[in-house]
Structure formats: structure tokens, C-alpha cells
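Sending over a structure as C-alpha cells; questions will come in a sec.
One chain of protein is taken out of this complex; the other chains stay put.
The block that comes next holds chain A.
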Amino acid sequence: MTEFIQLLISGLATGSIYALAAIGFTLLWQASQTINFAQGEFVMLPAFFVLAGMHFLGLGFGPAILLALVASLLILGLTFKRVIIDPLLPHGVLPVVIATIALGILMKESVKQFYSAEAQPFPALFSERTITVLGAVVSVQDIAVLLISLSAVGLLQFFLTGTKTGRCMQATAQNPAVAEILGVNVKRMILYTFLINAALALLASVLISPIYLAKFNNGETLGLIAFIAAIVGGFNQIRGAIAGGLLIGVIDNLAAAYVSAQYRSAIPLILLIIIILIRPQGLLGKAEGRTV
């Protein structure tokens, strides 16, 4: 039982990081029908912004994170939207998909080329101490990661439902033409969505890199798992992405311990296939009709 609790909590912790990346998929899809196949690399890259700030500019960890936030907002938010999505989106979803796959490769190879091909140690945000909860030994880091991710998600939900701008972003997602007619600056709302995605990517990056180390190809697994999490939970619902992320984190951990560590990475894919077969709109998603 104690082992189960340990696995559960550490699964929830990694799952909450997957959820952050999965929410990004959902937000971009809702706001602009963009599927960002570079999402995994979006989570990989900010850790290198932090490391570059520390190693090349001699910044402390905190200031380096701030620098990475600015860089993420500018590059993964603003530039990504202006240079890649805006020109391509009018031509349909497929060009965007191809372009983001290419972008992912570019980001990955650039980090490998210009920074390092080796996994880089990343400073831990929290002590590596453990505490005992209900007899189970749990790391402080896991609990802190879980709390921070969930607070970020809570804050985001509050922003979307509890502020005027959030309401306008929802309106933009539900019906952009009408929102525009009603005076909502739709282009700006979509930009906000991209900025939020960039900030979430930074957060996920800073939380996950101390656990898995910062490596140029981290995005491959992360992007895939976040994508699966978003589909499993329901691509058009933020709470679906959260549920999907947490679920995969936990199942992954439990399966590795109780079923087979060898087949660990197959588990999310099996889950994906099952969900697509029996509930294609995702656990919490709503079926969407689209006119072509």
C-alpha cells in the first residue's frame, strides 16, 4: 500500500507536468485550430534558455528563469504565431502541422548543435528531501511540482472564467466571427493564447528538467505524451487535458512497477488506442462538428 501511494504521488507529479503541456495543445486548438507538433520541443527549449542565461551571462538561477520567461514569450509565443502560424493558417491545418513538425526538428537540432548533445544537469527548485505521508516515503520535490502545476492550472482557469479578458478568449474560441462583431479584438485574444502556451511551456520545462535532466531530444517523448494526454482527456476541454495528463502520469508509473518496466512507453499508446476506439471525443471532451 505504501508503495502504491508513493507511485501514485510521483505519478501525479509527472502527470501534472504533462498536463501543463497538454493544456497548451488544447488552448491553441481552441483559439486558432492550430495543432503544434513542436509542443514537446517547446517544453524542452526553455530549460536551455535558463542554462544559457546561467552559463553565458553568469546570471543566478532566479534571474535566468525570468530571462527564459521573456525569451519564451517572445520566441515561443509572439514569433511562433507571427512567423509560422499567421501566414500558414489560412491555407489549412495540414501546412501548420508540417511546419510545426519541421520547427520541432529545427529546435532539437539547434540545441544539439549550439549547446550540447549531452544531457545537462538542471538546478533543482526544491530540496531532495523526503517526507513520510501515511507511511509512504514521498519526495518534497514531487509534492511541490504537483502543487505548483495545479496552482498554475487553477490560476489559468480563474483567468479564463473570472476575468473579462478570459471571457473574451472563451468567446473567441467558441465563435470568432461573432466575437469580432461584438468588439472583441480577436487577434489580440489569439495572441494571448500563444503567450499563455509559451508561459506554460516554460513552467513545465523548469519543473521537469531537474527530474529528467535537460536534453535536446526530451521533446520527443514529452510532446507525444502531452498529445496523447490531450486526446485521451478531450482535445477541446482544458479540464480534459488536465485529467489526461494526470491519468497518463499515474498509469505510466503504476504500469512500470506492477506490469512491466519494459513495456512502459507502450502504455500511453495502448490507452490512446482504447480511447479512440470507444470514446473518440476523449474522456471529458465534446464531439465537434465541423463544416468543410
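Things worth noting here:
The rule is simple: a contact is a pair of C-beta atoms (placed from the backbone, for glycine too) under 8 Å apart; a residue touches a chain by one contact, two chains touch by 3 or more; residues count from 1.
Quick note on the criterion: contacts and distances are computed from a predicted model.
Missing from the rendering is one chain, named in UniProt as "ABC transporter ATP-binding protein" (options: "ABC transporter ATP-binding protein", "Ger(X)C family spore germination protein", "Cytochrome c oxidase subunit 3" or "Monovalent cation/H(+) antiporter subunit G"). Of A:27, A:64, A:184 or A:230, it is A:184 that touches the chain left out of the display.
The residue from A:167, A:264 or A:279 that touches the chain not shown here is A:167. Chain A meets the missing chain through residues 161-168, 170-171, 174-175, 177-186.
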